[in-house]
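One protein chain is absent from this view; the other protein chains keep their places.
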Amino acid sequence: MSFEPKIVGILCNWCSYAGADLAGTSRKKYAPNMRVVRVMCSGRVDPTFVLKAFQKGADGVLVCG
Amino acid sequence: MASVRSNKNIELMTYSEVSDVSGYVGNFKVQIKQKPRYVDISKCTGCGTCQEKCPIKADNEFDAGLGKRKAIYTPFPQAVPNVPVIDTTHCTFFLKSKCRACEKFCEAGAINYEQKEEIVEIEVGNIVVTTGFDSFEPSVIKQFGYGVYDNVVTGIQFERMSNASGPTDGKIVLKDGTAPKSVAILHCIGSRDENYHKYCSRVCCMYSLKFAHLLKEKIHGVTVYQLYIDMRCAGSGYEEFYERLQEEGVNFIRGKAGEITNLAESPEEQGKLMVIVEDTLIRRKLRLPVDMVVLSCALEPRADSERVARVFSLSRKADGFFLEKHPKLDPIATMTDGVFIAGCCQSPKDIPDTVAQASAAAARVLSMISKGSVEIESATAVVDEEHCAGCKVCIDLCSYKAITFDEEKKVSHINEALCKGCGTCVAACPSSAILGKHFTAEQIMSEIEGVLA
Amino acid sequence: MEPKIGVYVCHCGANIASAVDVAQVTEYASNLPFVVAARDYKFMCSDPGQDLIKNDIKEKGLNRVVVASCSPRLHELTFRHVLENSGLNPYLFEMANIREQCAWVHEDKEKATEKAKALVNAAVRRVYLQEPLEKKEVKVNPCTLIVGAGIAGIQAALEIANAGQKVFLVEREPSIGGNMARLDKTFPTLDCSA
Amino acid sequence: MAKPKLALYWAAACGGCDVAVLDTNEKILDIASLVDIVFWPIAVDFKYHHVKAMADKSIDLCLFNGAIRSTEQEEIATLLRAKSKVLVAFGACACHGGIPALANFTSRAEILQRVYIEAPSNSNEQKTLPQLQTKVAEGELELPELFDDVKTLAQVVPVEYYVPGCPPPVDLILKLVDLYATGKLPPAGATVASDKSLCDECDRIKEEKKVTKFYRPHEIIPDPKKCLLEQGIICCGPATRGGCGMRCIKANMPCRGCFGPPPGVVDQGAKMLSAIASIYQGNDTAGINRMLEEVVDPAGTFYRFGMADSMLKRKRLQKS
Amino acid sequence: MQLKTRSETFIEEICDIPGGEGIKRCIQCGTCTASCPNADKMDHTPAELIAMARAGMRREVLSSNAMWYCLSCYLCTVRCPRGIKQTGLMHAFESLAMRDGVSYAGSFTPTMYRSFNHFACALGSMPEFGFMTWFYMLSNPLRAWKMIPIALELFRHGRLSIKARRLTPEGTKQLRAILEKAETLGGVT
Partner (left out) sequence: MRYYTYFPGCSASEGGAKAYNWSAKAVSRVLDVDLAELEDWNCCGSTPSGSVDELGAYCMATRNLALAEKRGLEMVTPCSACYVIFNRTNTYLNGYPPFKAKVNEALAAGNLAYRGTVKVRHLLDILTTDIGYDAIKSRVKKPLAGLKVAPYYGCQVVRPRFGFDDPEYPQSLDKLVLSLGAEPTNFPLKARCCGGSLVLSEEDVALDLIHRLLQSASSNGAECLITVCPLCQTNLDIYQSRVNKKFKTSYRLPVLFFTQLMGIAFGLEEDAIGLRNCIVPIEEVLAKYV
């Protein structure tokens, strides 16, 4: 079986999360490997979140904001 | 425009730009930079003598480079306020400390070379952003030769020519001053084009029809070609207008021009501009020799829209226009509470739609005012004074200036009315002494665990 | 107080249901810790949908709610109001975005369903830790700033000013009017633009 | 009434913690008069079998310093746990892994390779590596096995109290003894130190933090009155528990974090990193790259004492 | 006229070709035609060809002369407002026509292309003299006769070598192995 990475996306509510919503409303297709966690600003992203994600088995973390 | 001047509830601040916005819905603090006009607005009578006497000429931006204005000027005769400004990049006094003609001749003594830029601070509850659009600059499309061939003009230039108070007194003329006998109007210049803007600019079909009508009205016997991809005439009375133009004898050619050239291949083509196009309905490639080409250019986001977006905390769409809260359910509000958008800064639209959206924005503002109060973010950050060690890492981080330092207790303090709950301080606090309500580390980490389970 | 969580999975007509196995997600949710009610419904944002939540709060004593439907940017406030009207603190609520960021963007139904489950799981875990927050209100300053005095800005300014409220109309250029002032006649009625 | 029984032990550590106990100077005599020392390998001649022979929970207080990185240390930690009523993780290594835990950035194989084969001072032509069993004339000897991972004491056995520091300062040692003697010990799990970060006790002048360049301590002479971090020296004080008495700060040196994270902080290094990133003023790529270069050895800077106790735990081991 | 030969799969066939998928986005604006130096020579304009392809007129498209007049100047491609790779489509039509054996007979271009490819594949290098002689002989020996003055001129200026560049034997073998394998893989799609 091919590698199915688990990616945690930590996205800013105002831009990238809105962007991900926009991708949805425009029905752009992408792979379901990314799971999004919404924050109110990418400034809220504490490095420990990234460590936590890797600790719990994530293969990649996307911080977007 | 005149009613704006006479309305005592409107404080008009022209030649001014918003430089900073702080605060939050219901309570914004706005800094406005007033550029120096070098003319005292309270003394100027608008007599126009200064403009007559000024010896320096420059291209008039308002006329899209077609006409000239002086170094002291009002952009157009009906300007509101009818007070000129001095363009310091051309004025001899500012360049060489000489001349002072305007000052000498101003009977009202309104000229003031010493004026300085001023920052005015005002407080408002709501903001409506209506910054409009820019017209696409077609010289980047090399094959149309705008800027190379004299008689390839933009829609705005055509508008200025046909305006009775414009540089040609309302006459449509070629560079040599004669009237064109044949004109091609090219649609979708910079619109519906992946190389420039993918979107349809919505108004070009209709204003192109209007151009054709004006040509027919002003120049007897003129031949007009409309080169269109699709005629988009959705609007009250629009299709009827199309039909009217068909009857007026405009030649509609369904096809987008590939290029414009002045290389003649036959004697009839000498001295003409040849528009090369496929008439896709008859599947023939045509060379149309014309005297003038009008490029119906796209409406595009203003060049400074990125900066404006930052000032007002707006988001932009992929095409660069400001992002509305919801394209169908809330096209007036934005992601920032208390900031509304209307007109072409949101997306290209025609005048009826612009007026409708502006009225809607006004209604939204008035409903906020009549309600009198507004709910604000509850999910703010708070400092745990038991654990705050007063290291001051957080103080400078807050974009909303919500954090202050309590010198007595030696701890940071967050003003929850100003806090937007972004959590930047929460992440930065090295001793985890700031709690981000509703987005606590435990909650977020638990969510991360959840998505990975 | 022991958390009692209700999970509501929305079909959004066929919008979600065609790309995600809603029944499977609901079944999965019902087995998560502290979940005492898990239901799916055609349109959660509709009145009957909202009533489902209200009834469960009343009858099953829910004290926390998860709705798996569209983006929280769309309907978070709608559902917070439902909690509020049922006497719960509106912040004891969480949404799982299984439409914009799941159903609409994935083609493989099985994988989309898996993802929807993960998002619901995350929301349940999160809502478990959420705490009630207090609502705050501030007064609205009746003055309005309008930026840009083209046709849109002028129209908005006049409407607000005519309603008796103060307007600051800021224009970058020396004169108001914007692009509109450059035009002569306007389509389709060909009246002048001044 | 019999005097309480005290045990001290030294696992993976430098020995500084034992010396710190001796640093109590004349007070050691008070301690000695208060308690019976039943086990302290560097000072008193008791063997392991003596401890094994004791009844469970017969030691009243055990101060255990050093991290756990070998079978022997693990065995003694388990043994002392069983025999002690109150087990104290004593010093940075026992509390958070300390300097030895930097080994978690490598592996056992790499360490042995480096120490026994590559180190320039070696003379090991046969390239002999430590063996678990060795036959000698008297029979077979067994050596303790080195682990890949260095662990904190609490990661091996339950611990009642923590006294952090590299080494723990004398006044905290005396405070612990005093609390014990007066029966005022806090609830189990507590750390005997401040509940705020070091900045709370730091008397340097602090202003808003905007840093445009980071220096290593030898690169500038910092103003002794001003916050070191504001002067561009990476001082881990903001993300480190206070209570040390500002020993480094008073010497005009930055805090290196030996007291571990303040309460509520999950990962000391990550928190410090987050704070550093927040106050840095570079916004463009070039500025950020420059900062990354200025922070030399980030792992060793932010995780100097806390690696074993961090979320990182260790570098990923190559699968063999 | 009724359309009898509609191929429902033609559009999919084209979309499977790398760069071919853009054909679905065409808005029939005719920019490609208006940009094409040879559109006048074509029985169907480039834009019309796309419209025909989308209408499933596989046979008509492939037997058209249009693509054989394509100069590969890529003007249409850079100007297309929908990002369609028309030049690539023309090449694709050509190779499909070749494969189906329906390529337009009224032009020597197919023959010329085939001759070129024959030498390129066989030698791994282009022996210009050999290729041209071969092509002219195949197309019309009379034309070859007319080329003699040009050939002499070239020869006089040192621009015509009888001898051609050859790959090493290993290189030739390697190229042949690759091309033989490619043959078995059944086209780009």
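In order of appearance the chains are A, B, C, D and E, and numbering begins at 1 in each one.
Quick note on the criterion: a residue touches a chain if its C-beta (ideal position, glycine included) is under 8 Å from a C-beta of that chain, and two chains touch if they have at least 3 such contacts.
Note that the structure is predicted; figures quoted are calculated from it, not measured.
Q: For chain E, which residues reach the chain that was dropped from this view?
A: Interface with the chain not displayed, on the chain E side: 17-19, 37-38, 41, 67, 69, 71-75, 77-78, 85, 87-88, 91-92, 94-95, 98-99, 107-109, 111-114, 116-117, 120-121, 123-128, 132, 135, 139, 150, 153-154, 157-161, 163-165, 167-168, 170-171, 174-175, 177-183, 185-188.
Q: For chain B, which residues touch the unseen chain?
A: These residues touch the chain not displayed: 141-143, 261, 263.
Definition applied: only the chains that are shown with their structure count from here on.
Q: Touching chain A and chain C alike: which chains?
A: B
Q: If each hop has to land on a touching chain, what is the smallest number of hops from chain C to chain E?
A: Tracing touching chains, the least step count from chain C to chain E comes to 2.
Q: Higher C-beta contact count, A-D or B-D?
A: When B-D is set beside A-D, the one with more contacts is B-D.
Q: By C-alpha centroids, what is the most central chain here?
A: Smallest offset from the overall C-alpha mean is found for A.
Q: If you average the CA atoms of chain B and of chain E, how many Å lie between those two points?
A: 48
Q: Measuring from the mean C-alpha position of chain B to the mean C-alpha position of chain C, what distance in angstrom results?
A: Taking the average C-alpha coordinate of chain B and of chain C, the gap between them is 30 Å.
Q: Listing for chain D: what residues touch at least two other chains?
A: Within chain D, residues 266, 271, 274 contact more than one other chain.
Q: Listing for chain A: what residues touch at least two other chains?
A: Where chain A meets two or more other chains at a single residue, that happens at 18, 25, 35-37, 46, 48, 52.
Q: Kindly provide every pair of chains that touch.
A: A-B, A-C, A-D, B-C, B-D, B-E
Q: Given the complex with chain A, which residues does chain B contribute to the contact?
A: Chain B reaches chain A through residues 315, 317-318, 323, 327, 335, 379, 397, 420-424, 426-428, 436, 439, 441, 444-445, 447-449, 451-452.
Q: With touch defined as at the start, can you tell me which chain C residues reach chain A in the complex?
A: It comes out as residues 71-73, 97, 99-102, 104-108, 111-112, 114-115, 118-119, 122.
Q: Could you please specify the touching residues of chain B with respect to chain D in the complex?
A: 384, 386-393, 395-397, 410, 424, 427-433, 441
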